[in-house]
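As you look at this complex, bear in mind that one protein chain is not there, while each of the others sits in place.
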Amino acid sequence: MAENVTPRVRAPREASVGEVVSVRTLISHPMESGMRRDGDGNVIPRSIINRFVCTFNGEVVVDVTMEPSIATNPYFQFEAKVMESGTFNFTWYDDDGSVYEDSSDITVS
Amino acid sequence: MSLTRREFVGTSLTSAAAFAAFPSMSFAATADEAIAAYTGGAATSDAGITLIAPEIAENGNTVQIEVSAPGAEEIIMFAAGNPNPNVATFKFGPMSGSQAATTRIRLAGEQDVIAIAKMPDGSFLKAVSNVKVTIGGCGG
Amino acid sequence: MTRQVILATLLGVSASVAHAEVVSPAAVVANEYGEISTSLTGVAGNPVRGAEVMTSRSLGNCIACHQVTALEEFPFHGEVGPSLDGAGARWDEAAMRGIVVNAKAIFPDSVMPSFYKVDGFTRPGDAFTGKAAPDALDPLLTAQDIEDVVAYLLTLTD
Partner (left out) sequence: MTGQTKRAVAAMALLAFSASSLALWADEDADLVVNGEIEMIVRTEAPAHLDGALRTIYSGWVFRQDDTQAMQMDDFDNPGMLFAEQGQELFNTAMGANGESCASCHANAEDLTRVRATYPKWDEAHGAVQTVEMQVQECQTESMGMAEAWGQNSQEMLNMTAYIASIGRGQVIDVAIDGPAQATWEAGKEIYYTRYGQLELSCANCHEQNYGNYIRADHLSQGQINGFPTYRLKNARLNGTHNRFRGCIRDTRGETFAIGSDEFIALELYVASRGNGLTVEGPSVRN
């Protein structure tokens, strides 16, 4: 199981109605591909985050299915259109069943 | 397409179950096969999609890639030279501000990075970018 | 040259190198300029194989430091050493062999490793493990590797 998985998100705190805002996320995770071998020649089992979802006030901004070709410490940048104040929720799903969450509030005026 | 939260959870469970039952299904043999499986063999246009990748990646373990296809429902990304060519699928929901995303991927050597966008009318767009991966000077 | 070597050469069987009288690193004779006129194996170098040694990271990896236009199909040539374009016109076989075996005998301050040397190192390691070397070290390239590289370099005449 991946240890010390720390999500970080960056989204603006304020925006105007209808503004397209840039959102960035970074999470510490080894993204073990399942292709590597350890010192004894045994395959290191795959252990990746396989899905990432960002919602705003419960509706999807982006939903990403991830394969082992995503680099260690997965990084995403994308844009959301905000019509009202609310909350971005960010969820990462690990192969091992763990779910990591973060959120960010935005005031839209 | 507008997904409610409940439908979403359902989708996720279904796909998780499928992966568990057929783990080998996640390994398409080649990028061409994976693309054909995704598009159903439909022709692709190269207009309306932009893929930004470095011409030369300083290290293949972390390569930043940006893709954009205005109006797309989904964009799927492949690394044609990786053991498993599938990289990621971006589904853009109703709150997305653009159909564009940036991520960092792994590339096992020089190869084509391919992005396919699925448009609401059922058509597909395709962009290809060759990325050279540097070869270190040191070590065995 | 022994009878076996002549036979091997006549048959063109490079696999017979093992039968040849290979000059050990300790037995290499260089003149006062560092030039080595005698083949290390008695078997003519194979330039095709030499190019492979030049470009392979696990063998000579010569292009890590040297640019070679004729090898441009292999990407990323370094610039730590001089370009080898035209090297075959600048150096004769004895000098070329001397440089590949032990460049420092000819250019005392050269950064270039000595490819056919087995002692006199500071903290030698066991290849790229970082651990101490075994008692007997193999040279970086075999005698035939060196003959092959020399044969290739001599083809670079312009």
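Per-chain numbering from 1; labels A, B and C assigned in written order.
Going forward, contacts are C-beta pairs under 8 Å (C-beta built on N, C-alpha and C of every residue); 3 or more make two chains touch, one makes a residue touch a chain.
Quick caveat: nothing in here was measured; it's all calculated off a predicted structure.
Novice: Mind giving the shown chains that are in contact with the missing chain?
Specialist: Counting the whole assembly, the omitted chain is in touch with A, B, C.
Novice: Out of C:40, C:64 or C:156, which touches the unshown chain?
Specialist: Considering all chains, including the one not shown, the answer is C:64.
Novice: Tell me, which residues in chain A touch the chain that this view leaves out?
Specialist: These residues touch the chain not displayed: 4, 6, 8, 10, 24, 26-28, 30, 71-73, 75.
Novice: Just checking the interface: what residues of chain B touch the absent partner chain?
Specialist: Touch set of chain B with respect to the missing chain: 54-59, 61-62, 64, 134-139.
Novice: What is the set of chain C residues that contact the non-displayed chain in the whole complex?
Specialist: Residues touching the hidden chain, for chain C, are 57, 61, 63-65, 67, 69, 72-73, 75-80, 104, 111, 113-114, 121-133, 137, 140.
Definition applied: only the chains that are shown with their structure count from here on.
Novice: Taking each chain's centre as the mean of its C-alpha atoms, which one ends up farthest from the centre of chain A?
Specialist: The most remote chain is C.
Novice: Counting only Cα atoms for the centres, state how far chain A is from chain B in Å.
Specialist: Taking the average C-alpha coordinate of chain A and of chain B, the gap between them is 16 Å.
Novice: What whole-number Å value describes the gap between the mean CA coordinates of chain A and chain C?
Specialist: Distance between chain centres: 52 Å.
Novice: Hey, what residues on chain B touch two or more of the other chains?
Specialist: None at all.
Novice: Which residues of chain B touch chain A in their complex?
Specialist: 2-3, 5, 8, 12, 15, 26, 61-64, 66, 79, 82-98, 100-107
Novice: Considering the complex alone, what residue numbers of chain B touch chain C?
Specialist: 110, 132, 134-135, 137, 139-140
Novice: Where on chain A does chain B make contact in their complex?
Specialist: Within the complex, chain A touches chain B at residues 20-21, 33, 35, 51, 53, 55-82, 93.
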